[in-house]
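Here the complex is missing one protein chain, while the rest keep their positions.
Think of it as A and B in the order they're written, each chain with its own count starting at 1.
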Amino acid sequence: MKLAIALLAALAFAALPLLTSSNYVIGVGISALIFTVAAAALNLIYGFTGLLSFAQLGFWGIGGYVTALTVVTFGGNFWWGVVWAALLNAVVALAIGYPTLRTNRHAFVIMTLTFALLVTLIARDWVDLTRGPLGIPNLPKPSAFGHHFATTGQFYWVAWAFSVAMLAFLYALCSSRIGRTLVAIKQNEPLVRAQGIAPMPYKLSAFAISAAVTGAAGGVYTFHLGIIDPLFLDFYYMQTFLIIVIIGGAGSFWGVIAAGVALSALPEVLRFSADFRMIIYGVILVIAMFVMPTGVAGWLRERQLNRMREQLR
Amino acid sequence: MTAILHVTELRKSYAGVHALDGVSLAVEAGSITGLIGPNGSGKSTAIDCISGFQKLDSGKVVLAGNAITGQPAHHIARAGLMRTFQTVRIYERLSLRDNLAIAAQQFDPATWVDEFLRTRRYREAVDKAEGRARELVELIGLKRYWEIETGILSYGQKKLVALAAALMPHPRIVVLDEPVAGVNPTRIREIEVALAELNRAGETFLIVEHNVEFITNLCHRVIVLDQGKKLAEGTAKEIHSDPRVLEAYLGMTPEMAEAEMRGAA
Partner (left out) sequence: MTVDAVYLLQLTLNGITLGLIYALIAVGLSLIFGVMEIINFAHGELLMLGAFAMTFALPVMGLLYWPSLAVAILAIMLVGLVIYEVLLARLRPDEFERSILITLGLSIIIIHVMQYFFTATPRLVDTQYGFEGVSIGSIRITFTRIIGAVAAAAAFGGLYVVLRHTQFGRAMRAIAQNREAALMVGIRPRVVARNAVVLAAGLCGLAGAAISPIQLVTPYMGQFLIFKAFALVIIGGLGNIPGAIVAAIALGLIESWIGGFYEIIWQEAAVFVIMIAVLFVRPDGLFKRGGMRVG
């Protein structure tokens, strides 16, 4: 049922470039799609597995740079760039995940934050590799099978296909036994162990997969922007992903998707002042944490549960 | 009868205190064995060490002939020793059905590839687990909550769910950590009946408890711990009249204890 609605929505989204010729609107559409993918990846590690990871920002940035460098420095094509972005991030996630996931959850959160900031520093200071604050401009739009996705409208379909593929993959994962195990780990890890399941491989896999997906998303978005520089690692992106997950409902696959689509339009609406926009973000975050910590999906579920409680009396 | 669980000379100290000071015990297959003792006697530590939730300093634990000493908790569970927890542990935000499905998940041969492709192996495993789950749910009398989130159940009902989950993978032995602590009397009786029935069907239990009546009614053998050592062992009746046991618990004389027991009988 939900799947049917989702499929219809996906098709409707595909039609966007046919309905408007405004590059601005199409750009918003691309942001909506890509940010939703990144938020869904964050949802996998935070909502489902219960691990608050700020490392997503680092993966997003690494993904962007790897894709750009693949094309510009190593002469590869965009598609391979995205694949490398995913693979490299998965490896990095495993490398930093292994020591951090063995510690307590406090250390994990802080480690991920430090990682993200470290990536920002590398982007800014390792000039030989990343060209520092100047960044890498003039990224060419991709081609496939002789077709060049030159305009924003055409690139939109690349972003669309990517997003649908990623979300389908994440959906399959979240509704599988693996997804269920992640949820169990989040709710009651000692019980999971007592039931014969080793939690570490699951946590590492979730972390690596969310890193790969976020990295790939970063790669695609970079080519939409046409340039990558250290600003790509601005904390603003992390906040956007976080707010989508929180408002949608951490742990709810469809909640986060709905929120992602709805909220991605928000930054554009608040474009008039960068500071003011951030203040609003901060306020939303604080208020949501008090009023709706489980997001819209959580609130709906609570209502459903209460009704059930009444019935069972 | 052979011992399904054989524990030898368990030792564990923290900060200079000997929580376990050379505890040895054996649980016969198909029996219900009780493990009792005053607070601080080491019962919970013993359970945690046996099930892999705490590291033991020395000693051996053998399950059905296989050494499981010092292995991580999930290995021990897979070897066939399932346990429940003193403060009940279930997946509160999942349905009863999902709770039991997860409990069986590690024990079937289907992998994620099987699941993705929906192979026969996967479908058979799921059906088998569901069959077992429905049986157990019937036994604990919670059929109407099959699709309901277990978080809304009462404390006693949750304990029943935890028990059912522990039984899902046909374990060799189930270790219950205070199964009726904090549960109201009617529910205690239900749990007693369920355990007795399961035992008749062949399940082996090791039960840690404070509730004397519960232990007396159910257990074939009772082991008493005190200050990290085994104090006494025997049938429930023998334990009741053992002066060392009464002394350890309450500093009671046999006469006082008699009066207590008569009241509870």
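The criterion applied here is as follows: contacts are C-beta pairs under 8 Å (C-beta built on N, C-alpha and C of every residue); 3 or more make two chains touch, one makes a residue touch a chain.
Because the structure is predicted, anything quoted here is derived from the model rather than measured.
**Q** Counting contacts across the entire complex, name the shown chains the missing chain touches.
**A** Spelled out, the missing chain touches these shown chains: A.
**Q** Out of A:V25, A:V72 or A:L285, which residue would touch the omitted chain in the full complex?
**A** A:L285
**Q** Could you tell which one of A:A14, A:V72, A:V109 or A:L204 touches the chain left off the display?
**A** A:V109
**Q** Among A:P133, A:P190 or A:P293, choose the residue that contacts the chain missing from this document, as touch is defined above.
**A** A:P293
**Q** Quick one: which of A:L118, A:A144, A:A172 or A:L312 touches the chain that's been left out?
**A** Only one of A:L118, A:A144, A:A172 or A:L312 touches the chain omitted from view, namely A:L118.
**Q** Provide the residue numbers of subunit A that touch the chain removed from this figure.
**A** Per the touch rule, subunit A residues meeting the hidden chain are 46, 52, 96, 99-100, 102-107, 109-111, 113-115, 117-118, 121-122, 125-126, 239, 242, 246, 273, 275-276, 278-279, 281-286, 289-290, 293.
One rule holds in what follows: only the chains that are shown with their structure count from here on.
**Q** When the centre of a chain is set as the mean of its C-alpha atoms, what distance in Å lies between subunit A and subunit B?
**A** 43
**Q** Where on subunit B does subunit A make contact in their complex?
**A** Its residues touching subunit A are 51-53, 72-74, 77-78, 82-83, 85, 89-94, 98, 101-103, 105-107, 112, 115-116, 144-145, 148-149, 151-152, 165, 169.
**Q** Can you list the subunit A residues touching subunit B in their complex?
**A** For this pair, the touching residues of subunit A are 172, 176-178, 180-181, 183-184, 187-188, 190-198, 305, 308-309, 312.
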